[in-house]
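Just passing along the structure, written as structure tokens.
Yeah, one chain of the complex is gone here, protein chain that is, but the others are all in their spots.
Letters A, B and C name the chains as they come in the text, with residue numbers starting at 1 for each one.
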Amino acid sequence: MATSSGLLASYEYLDSTVDAIEALRKAGFEQIKAYTPYPEAHIEAALGYDQSPIRVWTLVSALTGTATGFAFTVWTSVDWPLVVGGKPMVSIPAYVIIAFELTILFGAIGTVIGLFVLSRLPSIKPPVVYDPEFSSGRYGVYVEAESARLDEARKIMNDQEPVELREGEGEADA
Amino acid sequence: MADNTGMSDGIKRRDFLKVVGVSGAGATLAGCSTGEVERLLPYVNAPDDITPGVSTWYTTVCDGCSAQCGMWVRTREGRAVKVEGNPNHPVSEGGLCSRGHATLQHLYNPDRFSGPMVREGDVLRQGTWEEVEALLAAQLGAANGVMFIGGRMGPSLDQLVDTFVTAIGGTRVNYDAVSDAPLREAARIAYGGSGLPRYDVENARLLLSFGNDFVETGSSPVAHNKGLARMSAADPAGSKGRFVFLGPRLSLTGQNADEWIPIRPGSEAAVALGMASAIADDPSAAGPYANVLQSYTPVTAAQASGISEDAIRELAERFSAEAPSLAMGPGVGAHHRNATAANLAVMILNHVAGNVGRTVYYDAQVSGASSSYADMEGAIAEMASGQVGVAMIHGANPAYSMPPAAGFAEAFAQVPYKVSFASAMDETSAMADLILPDRHFLEAWGDSAPRAGVMAIQQPVMQAVPHFESKQTGDVLLSVATQLGNDPGAATFFEYIQARHRAAHDPATGDFDTAWRQALRSGVAAQTAATGPQPELQVPDTALDFAVPLFDAPGDLTLLVHPSARFGGGEFSNSAWLQELPDPVSKIVWHSWLEMNPVTAEARGIREGDIVTVTSAHGSLDVPIWLYPGIREDAVALAMGGGHTGMGRYADGHGVNALTLLPSVSEQPSGGLVTIATSVTVTPTGERRRIATIAGSDDQHDRPIAPAVALADLGQDHEEDEHGELRELQGVGGFVPVPAEGGGAAAFPLEGARHGEYADAHEGPRWVMAFDLDKCTGCSACVTACQAENNVPWVGEEQVLMGRDMNWVRIERYYEHVDATQAGDLDIRFLPMICQHCGNAPCEPVCPVFATYHTPEGVNAQIYNRCVGTRYCANNCPYKVRVFNWYRYTDDIPEPLNWQWNPDVTVRDNGVMEKCSFCMQRIREAENRAALEEGRDVRDGEIIPACEQSCPAEAIVFGNIRDPNARVTQIISSERTYRALDELINTQPAVHYLKKVTFHDVASGEHE
Amino acid sequence: MGIATDPTPRGALAHPDVENYDEVNRDVLRALETPGKGWWALLGLMVAGIGVFFGAWGWQLYKGIGVSGLNSPVGWGVYITTFVFWVGIAHSGTLISAILFLFRAPWRQSIYRAAEAMTVFAVMTAGLFPLIHVGRLWHAYWLIPYPNSRFLWPNFKSPLVWDVFAITTYFTVSATFFYLGTIPDIAAARDRATGLRKKFYQVISLGWRGTDQQWHHFGKAYIFLAALAAPLVLSVHSVVSWDFAMTIVPGWHATIFAPYFVAGAIFSGVAMVITLVVPMRKIFGLEAYLTTKHFDAMAKLCLLTSLIVLYAYMSEFFLAWYSGEEIERTAFWNRAFGDYWWATWIMLTCNGLVPIMLWFKRIRHSIPAMFVISIFINIGMWFERYVIVVTSLHHEYEPFAWGIYRPSVTEMCILFGSFCWFGFWFLLFTRLLPPIAIQELKEVMPAPMRRPRTEAH
Partner (left out) sequence: MRKQWLIGGLPSVLALGLVAFVQGGGQEGEQVADGLTVDYPSGQPIAFPHNQHAGSEAGQNNMDCMFCHYSAERSVDAGIPSVNTCWGCHQAIPGANNPEEVAKILTYVQNNEPIPWVRIYKVADHVHFPHMRHINAGLECQQCHGEVQEMEVLNSRDKAWGGNNMGWCIECHRQPDETGKPQASTDCAVCHY
């Protein structure tokens, strides 16, 4: 892989950020990363995201919870049969509650695990290209390209009057 | 506390061997098993009759009161753990009262003297037996004027004491606060015999009690209780004996009556004679008492008693019509100044009604020594005047049980040398210079003759409790007599008794030793045939006053002092079991109360719990009020037995001594203590206290808990009992019809409950219990029996006030109809409430850890060591029969009281729920025994829970409902069978009740 | 190309007085700066209270549960009352954050962080009470299904075991939800903080950087968690209510209980939120973020739930009478006019009458009034549980076994201590985590645009 370096522009305005991203993608830059202080639908759209796979994690783990709930309660009540209150050994209505709670519990845990896996959290690596302002008011666009095309990228980004434009060396954390 | 170690670490319910370890030289090794190393102490000489872990039973006689019931004592590894009624004994026929059970706590009473005591200045120091006997001999030798104050004692000891006292030229008096002297005297005057009349309660069709509390006190409570239950039980023919109570206050006995005629205090004689005159066509029927009869008519009776003439006349008619009838004269609870006359009047009534020889018998023979208050008055005079050099006290506690007005304590203090034979400290012994602690009757030899023709041997059931160096008084007297140089003719009291019986033995009936062994085995010596022809009325040798006696002024309320159903005259007070046994009438524990009619109270602005000052001419005391509809508006009642000052940790400071209010008068001519003697004034102190009662509401609130059925309705299937079918949701199985009323064996288990059964449980037994409420008299014997059997702790007054009483059996008492103003029907319902062992138990499914669940045998089990203590089960128990260990109550139990613990029952730990287990340990024991005999099944009647065993009224039956021939199956096939609350909440209890049968038709109580 | 944004007049905005994103960070994170004396004083008080709490509990463990006033028939008292009370409090948090999130309620952003924190700490408090009230704490772990040498398992038919599952699940999920939502804000705090605090935030922000990819998954995960939490909120208090409704105790055994309890929980929870945010707003000067709009909305929520609760009370009494069932009737007659009439009437006043004031806009918009009313509601809701637990138990089926329950000093100490325990954690929260959701606030603020807004292409 050819040595590549990146450019980090921080913008004050949302629309300029969006325009910059769109322009860059039009120009064929693929390695684009955006920083925002809050989830910004327009930018996600500009980067062309589709559905997040989180939902699969949630579904599978939730169903596992349901299955566990029923299996466990039924198994324990036949393992050592004890009659209480003249009820049947296996009282499904009661066990529904356990199954329900486990569904939620497993589902939630699964979702969080999924999130951490997919969004590379927690990440202990110190940020290579980052600006504290991104958590406050600024939007950031980081583009990575072979040295050859850097100038092209710099031009596109400058068109949108960034507050600041830095040249970040080396790989940004993938 | 480590996981899995469950109950009460440190408490070793099974460290039995330390007890048997002391067999032999009586060397005490108790306390040897401390620290984390547990010691096993084997026998030195293994006794043949004891197998570790197997109970050994001995027969003996209960020496608790004059009734002298037969006893069966269960011993484990040489210590007595449970006393039960001996079915072979003709008096008690297997029943035993609460007091009888509590004698076990007196045996292990931690306040017993550790040994013989000698006074040095203000302190008592312990001496050796040799020393104290020498001391006594010396004193007796030197003394001028020896007096022996005795209590009730068996014939042999009685004779020994007589010979002893005469030998040393002393005088002897007997005293028992609760004596039946007036009855005895009346019998002597009327019939010449010196015995007590014997009542055949069972066979009476109409029973009249003139203030005779024969169920709880009197000459033979258990026997009379049994008699009443049998009499009032409706027989298959649909007939039932009727019980009418005449008296100013409903005692426990009165509460069992079908009718209450609330006559004025002291008017028994007038009423009895009025009835007699109405029955007898001409006065001559009364023989020598014709003149008496002439002066009395129903009219005079009505005036004297405050009851309408018609009521008396009508009662008189029934009394002669419904033969055989029976009238019982005023008992120990109704001794007024003319008590002898009143008793005699009742004898006349029985005579004219022709009951003598049919339901009442006059025997010539006398049991024990008759005791007289009058003699005590004499004795006090002598002591006060310094004529007594040595006074010996045995089996009596006059310093407590005589009215302070009598001045006993002062006079006794005058005596230079005072000797007590009390085994535990009491008010009188506290003054003694020399104490020679007697043995408890369970450790000692003795004999008893409760009534004509009945003779039983009282044998020791265990080694003397090693904590106490006690010696049987008989033996002491014998050795002292020898030291004094007069030969009693026997070395030990055992030989003395045996000699007497050998002499009395008729060789024709066979060899004496065989007879003796037989007597010990069966618990009763061969009894002679019943009494012969009945004597005729004799001309009275003393003048008698049949009028209503006077009551000491001032005061607007008559004070009724009566012996307590729990403490008698106070001799039973130092027992935690009895202190915590809810009084059968008031349901109050630990403290005293003044009974007052709500109407009276309201008129005076007095509320329940108000502390009032009760003042008579002779004394006054403060006591809280308990409102009781069962007492006349012009009377208040106070029970004896409270207010001890020097008897022991469980008696002292609890309640008040009713005798404080009484004058020191003896009834003439009998010389008995007068207990209904004075009027009192009642003034609120302004203070209040909470009543330590277990009673919530006395009203059923129309709930199907203790319903009744009218005698007339028996036999015809009445509609209102048909509740149609319940429809019960069966888990996921949809709705299934369930019969609302419990049926017999065929109907069991009910459809609705069947799905709860274990797959393999259908051939096994299914334990159920039946209570016949028509028999139950609410005497509460089962409560104490259960407490003794199941290691149920007592919790003390404070805890009961917080609502934390622990008893597994709760005798509920509901008023249905009580009218203290006129003669009429009475309806008070008793219901022994225990765990109902529901088929659909609400307590079970809520327990998060299966600590309570249903066994295949249909028992609702409580696994103590699994219990976490959420108390959810108790909340969800509609019968409220689950009790919780809020603290580790067993920690407070001092040696050697814990020797009484049942080794077969786990001692429960702090934070654990408990309840009736159907005496699971007895079920297991029976199963083990059956299995040992080539694996047969348990037979019906082999398993008898503690409550059933002890019930004098035979109201409780336990058994396997799957066995169609079992007693319980037979009984619950009755049409009277119902199950509490079942038709409302479909709990399908295993405990069945049989409705009480009333003569009046039932309105309330039968809900809807 | 570009963004099409409609012009929005500032007045319609949630926070008209907030100029830009940086201001949000500044204002909110100011709360995290070194605390004043007042805060330390409060914290001291709370710590003292916690001392009382565990002191009383220790005493009870040493002596036995008998140091409480409990008895038979009243086996449950202040402990279970307070347990249900705190579980109830715990509900509004997740309700506001999850359900209102799903319904996109515009007023939740600035209160839900505090509400969620409250939820977590309330569950932490509630969770202690089942342990406090059992007779043998050292065996309480038997309720947890763990494999053991006895081959024994808990009884899954018992509502108490349902509780164990419901409460633990609820705690896990709401805590996760709370933490997850805070991560971006922690990152924001990290970017401004210095020294030790920076280290601390660096760790707990898990290296959040707000990249498009992280936001993408974060948003989805958040929605799913909300979707899971929403039914959970409803289920948890239903399960708690079934502790009572599943029994046969008159006054407990009612099908209405689940919805009735859930409404009550939200009622008390929202009230508690108001009680907490009013002082917070003052102390940290967050007036711009917690506007009368928010209080108005919460007040309306209170009003609604109070009406539901009141309806539940009424229908219980009505049905008791209408059923003609003697035992049920006695139970409810006793509830209103029996030994504990005062508790019942406190409940009815605080939960039924006082909230009527919320019909008036002037009151809804007066912060002090809201504060006072919310306190009333808190008291009322505690007594509601007290009434349900105690009055139902002390007069049950068996008249002869009726009894009276008097709470003991120990119970009162533990009740008081539980509030301190809760307050302790909440105080820490206000100083350590952004008390208002920064990133969500920004979502509802107009994004900065270079081109004038009117011009759309």
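Convention: a contact is a pair of C-beta atoms (placed from the backbone, for glycine too) under 8 Å apart; a residue touches a chain by one contact, two chains touch by 3 or more.
Predicted model, so just to flag it, every value in this text is computed and none were measured.
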| item | value |
| --- | --- |
| Per the touch definition above, residue among B:Val222, B:Leu349, B:Ala823 or B:Val905 touching the missing chain | B:Val905 |
| Selected from B:Leu484, B:Ala710, B:Ile863 or B:Ala926 as touching the chain missing from the view | B:Ile863 |
| Contact partner of the left-out chain, one of B:Thr51, B:Thr128 or B:Thr166 | B:Thr51 |
| Candidate in contact with the missing chain, chosen from A:Tyr13, A:Phe106 or A:Tyr130 | A:Phe106 |
| Residue of B:Thr428, B:Ser917 or B:Gln949 touching the missing chain in the full complex | B:Ser917 |
| Touching residues on chain C - with respect to the absent chain | 147-151 |
| Interface residues of chain B (partner: the chain not displayed) | 2-9, 11-14, 17, 21, 24-25, 27, 29, 32, 36-46, 51-54, 760, 850, 853, 855-856, 859, 861, 863-866, 904-907, 917, 920-921, 924, 928, 931-932 |
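Criterion: only the chains that are shown with their structure count from here on.
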| item | value |
| --- | --- |
| Separation of mean Cα positions, chain B and chain A [Å, integer] | 81 |
| Whole-Å gap separating chain B and chain C, where each centre is the average of the chain's CA atoms | 58 |
| Sequence positions of chain A contacting 2 or more other chains | 82, 84-85, 87, 91 |
| Shared interface positions of chain B, touching two or more other chains | 842, 845, 847, 850 |
| Interfacial residue positions of chain B with respect to chain C in the complex | 1, 3-4, 695-703, 705, 799, 802-804, 810, 812-814, 833, 842, 845-850, 866-872, 874-876, 878-880, 882-888, 909-913, 981, 984-985, 1007 |
| Residues of chain A defined as touching chain B within the complex | 81-88, 91-93 |
| Complex contacts: residues of chain B adjacent to chain A | 730-733, 752-753, 755-759, 839-845, 847, 850, 852-854, 988 |
